[in-house]
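One protein chain is absent from this view; the other protein chains keep their places.
After this line comes chain A, so read on.
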Amino acid sequence: MNQLALAIPWLGKRNPAAARWVVIALALAAPLIAVLFGKTWVRILDFAMLYVMLAIGLNLVVGFAGLLDLGYIAFYAVGAYTFAFLASPHFDIHLPFWLVLPAGAGFAALAGIILGLPTLRLRGDYLAIVTLGFGEIVRIFLNNLNHPINITNGPQGINMVDPLVLFGWDISQGLQIGESFKINSLFLYYYVFLAFVVLSIILVQRLQISRIGRAWAAIRDDELAAKAIGINTRNMKLLAFSLGATFGGVSGGLFAAFQGFVSPESFSLMESIAVLTMIVFGGMGNLAGVIVGALALTALPEILRYVAVPVQQALFDRVILDPEVLRMLLLSLAMIFMMLLRPSGLIPAYSRYSRPELVVGKESSGEAAK
């Protein structure tokens, strides 16, 4: 819980209890505040929650275990497509989500192990390139597996994915209270996603201070030394890959249900990079940091969208930088300047178990000096 307080740096240090309550209140009230600016903002908030889950999962791999994974979005894709296969008219299978979501998570974990096994010996930049290749291979297959047998329906993607149904209650229909009052499904999705996020946070936090988390930190800081003190680096790395992938898979399944539609386009390299930027921006290895990073980098482009476009229209009578370009610009600049100016992120990891300067910091280690 202390990490929750860290999300508000000024208050967090002086009065952690107050900061904690502020964070909880904000999390609960967020959609109610967002709706004041329009319903799209609640939708953006829902997506932000999915990105938070992705960031938490990727942080497990990159921040805790120090394995730079540039193909992370492939696990998101595995989760989303599993959901779409098992709960849509595409194969005419409609399994309930409490079966489909774990299946997606399981397949994603399996994909994590498949990626992890051959790359165990690779470190740093080589690992990054191979994982990038893995992500691209998954995308190429999704794009082309529509013939000779139609499995993924190719670039068109799969439509009409079933929404989340909790105990026979379809939450995409909203909640009717009395005659006149109806809670929009966007709100309901937000709270469902929030529940998943909270669960992930608790899980990851416990994991970080457990034996496994300490083993990961040891591997990240010095793999050889970790091996020497008896850590089974192979199993620990595989565990990091598969657990990280699980979060991606769950998030992907939720995405498919929420969006009602999946296509290879949503799983491009740009998305992997976006999630990586979120954790770099927020503070690699620090849970509060990556959550803030994910929220900030989901919301900022959207804010820019609603500010920059009208401003440009007023100034130049046309839109020079469309929102998608702005998003890419923002992400790439965030990545470059964060590394140059504040390499440990907005909220650096202070915990006993994370030494960010060894992952990305100014101090040089022996290896990097070469």
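Going forward, a residue touches a chain if its C-beta (ideal position, glycine included) is under 8 Å from a C-beta of that chain, and two chains touch if they have at least 3 such contacts; residues count from 1.
Heads up, the rule we're going with is that contacts and distances are computed from a predicted model.
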Protein name (UniProt record) of the chain left out of view, among "Branched-chain amino acid ABC transporter permease", "Nodulation protein E", "Sarcosine oxidase subunit gamma" or "Cytochrome c-type biogenesis protein CcmE": "Branched-chain amino acid ABC transporter permease"
Contact partner of the left-out chain, one of A:A256, A:V280, A:L297 or A:I347: A:V280
Touch criterion as defined above, residue of A:R123, A:R214, A:K227 or A:R305 at the omitted chain: A:R123
Contact set of chain A toward the excluded chain (per top definition): 66, 68, 70, 118-119, 121-126, 128-130, 132-134, 136-137, 140, 143-144, 148, 269-270, 273, 276-277, 280, 320-321, 325, 328-329, 331-336, 339-340, 343, 357-365, 367-370
